[in-house]
Each structure stands twice: as C-alpha cells, then as structure tokens.
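With one protein chain withheld, the remaining protein chains of the complex are depicted in position.
Per-chain residue numbering starts at 1, and chain names A and B are given in the order in which the chains are listed.
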Amino acid sequence: MLAAPPWEDPDLFAQQIVSGIASGSLFAILALAIVMIYRSTDVLNFGQGEMALFAAFMSWTFLTRMDFWPAFFLAILVAAVMGAALERFVLRPVSEAPVLNSIVVTLGLFVVFNGLSLWIWGSQPKGYGPFSVFKGDATCVSDVCIGRLNIGILVVTLIIMVLLYLLFQHTRLGLALRATAQNRTASRLVGIPVGNMLSIGWGLAAAVGAVAGVMATQNLSLTTGTMFAVLLFAFAAAVLGGLDSPVGAVVGGLSIGVIKNLAGTYVPPEVGSVDLLVAFLVIVLVLMVRPTGLFGRRAVRRV
Amino acid sequence: MLSLRNVHAAYGSVLALRGISLEAPEGNIVSVLGANGAGKSSTLRAISGLLRPSQGTIEFEGKSINRTSPEKIVQMGISHVPEGRQIFTELTVMENLRLGAYTRRDGDAIKSDIDRVFSYFPVLGERAKQQAALLSGGEQQMLAIGRALMAKPRLLLLDEPSLGLAPMLVREIFGIIKTISEEQGLTILLVEQDASLALSIANHGYLLETGTVVLDDTAEQLRGNESVRRSYLGY
Partner (left out) sequence: MSVRALLQPRFLWLSLLGVVLIVFPYVHGWPLFDGSIRNLGFFTLEITEFRTFNATMFGVWLLVAMSMNLLTGTSGQISLGHAAVVLVGAYTTGILFDEFGVPLALAVILAGVFTGVVGGLVIGLPAARLSGPYLAIATFSLIITLPQILKLNGINSWTNGALGIGIRPVEPPNLVNDFLGAVTRDAVSLNERQWIYYVTIGTAVLMTVLLWNITRSRIGRAFVALRDSEIGAEQMGVNVPLYKALAFGISSFYAGIGGGLFFVVQTFVAPESLRFNDSILFLVAVVIGGLGTILGSVFGALFLAFQAEVISNLPDWIPGLNNVRDFERLSPVIYGSLLIATILTFPRGLAGIVQSLLSLRRGGGIGAMDLPALSAIRGTLRNLSASLPGNSDADDSGKKE
C-alpha cells in the first residue's frame, strides 16, 4: 500500500522528518568521529563502527554492576583509552606509508573488533531492556510524536556537539588539536607534542563513536551485525557533508536520517527495502557531482 | 651559546649534513650562506630537533640537545622560523600567535608579548581576527616571525625570511629583525641565499657547500672575500 503523499497527510510527513532527524543524529555522531580522525590524521577509520559496537557491548556488560549512566561513561572512557592506544601502537607505524596501508590497517581493526565482540558476547542479540533510561511514553504535538529514546538521542547529540565546539574553539588543547590537524611540522616547531595530540584525537573520536554505539543499540538490538549499516549511513553522512568538515558531518547525518526515513515511507513497498540503497546512491551522486561534499574543502584528487 | 660540532644528518639514505661545525655567540646575528641544497635548512632542522643528527654534537647553553625532542627544545629557548613560513593558514592571526606561546604558562605575560609583536608588526594587530591564509606573503612572514617570538626564545633560527618577497618589504623585515635582536639581546642564526643582505646585518658568517662548512669569517671579511663576492654577492 502506498503512503499518502505529504499534501494529503502532512502529519505523517512531519513525523517522518522528526524521526529522521533523531536517527540521523546517530549517523551524525559516528560521522563526526570519522571526520575528526580523517581531519587530524588523514586516516579513514573503517573500524569506527565496530569500535563503537564494542563500546556498546562493554556498557551492556557494565550494566550488571552499575546503573545506566555510570556504565555509559565507563564504556566511553575505556573506548577513549583504547582509541588512543590504537593510534599510538597500530596507526602511527603506518603514518608515513601509502594511504592503502592505513586503510588496510583500519580494515583490520574492523575485523578484529567485530570478531572480538562475537567471541566475547556471542551471536544472541542483547538488549538494554529494563536498564535503558530512555523508556516511557512518547511526547506528542498534535499527531506528531517523538519517543523518549529519540529525545534522548537528540539531547545527547546536542551535548556532544556543544562540548566539542567548546573544546576545539575555546581551549588550549583544542587549539593544539586543530593546529596538529593542519600542519604537523609547524606544530612541532611551536612545541606541541604532536604524537600526544594524535593519540588524544583518536581517543576523543573513539569516545564520540562510543556514544553513537551505545545510543544506536538502545532500540536496534545489540548484535555483531548492528553497526554495518550504521557505518554505511555515517559514511554517507560524512561524504555528503564533506569528509573534512565537522559541521558537514552533522548536517550530512541529519539529512541522511531524514532522506532514509522519507524513502522508507514513500517508496512503494513493492519495490523492496531501499534504506541501504539510498545511502549508496547519496554516496555515488556526491562523489560524481561534488566530491568535496557540501562543506568540505580539501581536494579529493590524489596529488 | 650554540655550538655544533661535526654534525652529520641524513634523510633516509640522502646525506644532507656531512660534518657541520659552527658557533653562535650570545647576542650575535650569525648568517649561514650557501647555494640551494647546500644543507642550510637541514642545519636549522637539526638544531630545532626536526632532523636527528646521526653523528656529532649540538650544544645549547652548554647542554647537549642531540636527542632532545622539538617540544623540549622550544621550551629551552630556541625558536625556528622554517623555510616557507609554515604558518597555520586555517587559523586566525591571533590563534597563530597564541600557538607560538604554547609551551608557556604565564598567561598575563603572553598578552603583553602579543602586544609587543603587534608593535613590531602593526599590520598583524589590524588583522588579528583574520584567517592567516588571507595575509599577503610579507604579512605571513611577519606572522611566522611573530609566532616564533611568542615562545620567548633566546636563540632565533630564521630560514630565508626574504624568500618570495619584494625587496622593499625584505629591507623592512630585516630592519625589524635587527631591532628585535638589539632590543631583546636575541641571538639569531640567519639562513639566506641573498648573501649581501644577510651580511649587512650579521656579525659573522658561515658558507656551506654540500653539507660542510667551507668558509667561516666575520661578516666584514666575508663581504671582502673575493670568491664569496663572485659566487654569492654577484659583483
């Protein structure tokens, strides 16, 4: 059955936009993590989704010992430390090598984290169930509703963006991180410990990714296959926004969320499910028409 | 204040320095001259810790800095204005200057030092909030020098500050460099291809060829030296 077009059922349309923004903010957070790493180290981290998944599983395990929020923060902290350690011991040795090498290494991370999750937590889907704090009735304005979880996701996303903005724009560390991302030689010459900055950058990104992981698995169930699609959407978001633009990642994420929901609603069911296809088409279109994305700057062509 | 003895350094298998020895006494402007590829920049990179010497010693104020990291070297009082300026083009002028003071913790003094940089280079003050990419070549060079001064160095390494600038601008910048050196008692190691310019403000000069010092004398003597005149001064 075909959904009624927007002009006949504006509430349905508005509802899809609202839900789209909520799920899109998850893609935005993960895309933000990818962009942060790409900007600061020129590495495209294919392991980001699985690192996030691993953090989500950790938080799930911690739930047996503590409440939701402590578990949430502990998982993020562990993820950050792991991210920093990975940069130091796995990524830095290939930092001078061809791009291919660093991509292959992050693919290795993908496989290792996915495999570790499967080995530790098995293939049975896990759920936060009663432990999730995002339960309760949806909030509605006329017929357009938004669930607790989606409100939670939006609020968390907003908090992360504000925190990152403050960090990068208003602290000494943030300034040093931006400087390192831009020009490593100059950074060393002004006395910035560049290696530490790269590790911190990876740690931060891993923490941000972990938030996406925990939030994403609140309603999707927690299995080792969960993050494949989320990673694809995050890449679509990052490409749409521009691979080196944090603002782009956020705008891209929200757009992808909305586009995906609208496609899910208005593409006739006879066609089959098309959510991944939408992300694929966005990526292909952007790369053909405007490879720097909406906000990106850096040249896309290899030099 | 600074002394290099028999310093060797290489990029992979390319030997860039083959036994450099030189001295920069306190308060002096010492000039390093030489053709393209002679190893001038590499010498500065070895001093500031970007290029690790494979052999020889580099001493600053009596302490060996052969294996010291660039961060530590900045903290010890050596600032390097690299070839091609290397400013942070996507950051503002102000942010560039604040990064120059990255190793310092004395917040108030930093503010007054920024003002002092603005007094040497008033254009930078006018453009403090602008992105550094929007500055002209000369202004970028001023910013690079200003950023280096923000670390409160006792030794300043300057790599071809005249590169790509109009002669008038170059004279202006060199004038300011001389003033700064005199006012702050700063020791300066100045790398230049334009030998007459460099020798006009330097006390002492070293001539490099393929990674070694081939001539070393007072600036005055070098200006008078026949072969220097023919090869580097062009008259």
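Convention: a residue touches a chain if its C-beta (ideal position, glycine included) is under 8 Å from a C-beta of that chain, and two chains touch if they have at least 3 such contacts.
What you see is a predicted model; the values in this text were computed from it and never measured.
J.: Among A:A80, A:V105 or A:V214, which residue is in touch with the absent chain?
T.: Reading the full complex, the residue touching the unseen chain is A:V105.
J.: Please give every residue of chain A in contact with the chain that is not shown.
T.: Residues 38, 44, 46, 90, 93-94, 97-101, 103-105, 107-112, 114-116, 118-119, 122, 228-229, 232, 235-236, 239, 243, 270-277, 279-280, 283-284, 287-288, 291, 300-303 of chain A touch the chain that is not shown.
Quick note on the criterion: only the chains that are shown with their structure count from here on.
J.: For chain A and chain B, what's the span in angstrom between their mean Cα positions?
T.: From the centre of chain A to the centre of chain B is 44 Å.
J.: Looking at the complex, which residues from chain A come into contact with chain B?
T.: 172, 175-176, 178-179, 182-183, 185-193
J.: State the interface residues of chain B toward chain A in the complex, per the touch definition above.
T.: 48-50, 69-71, 74-75, 79-80, 82, 86-91, 95, 98-100, 102-103, 147-148, 151
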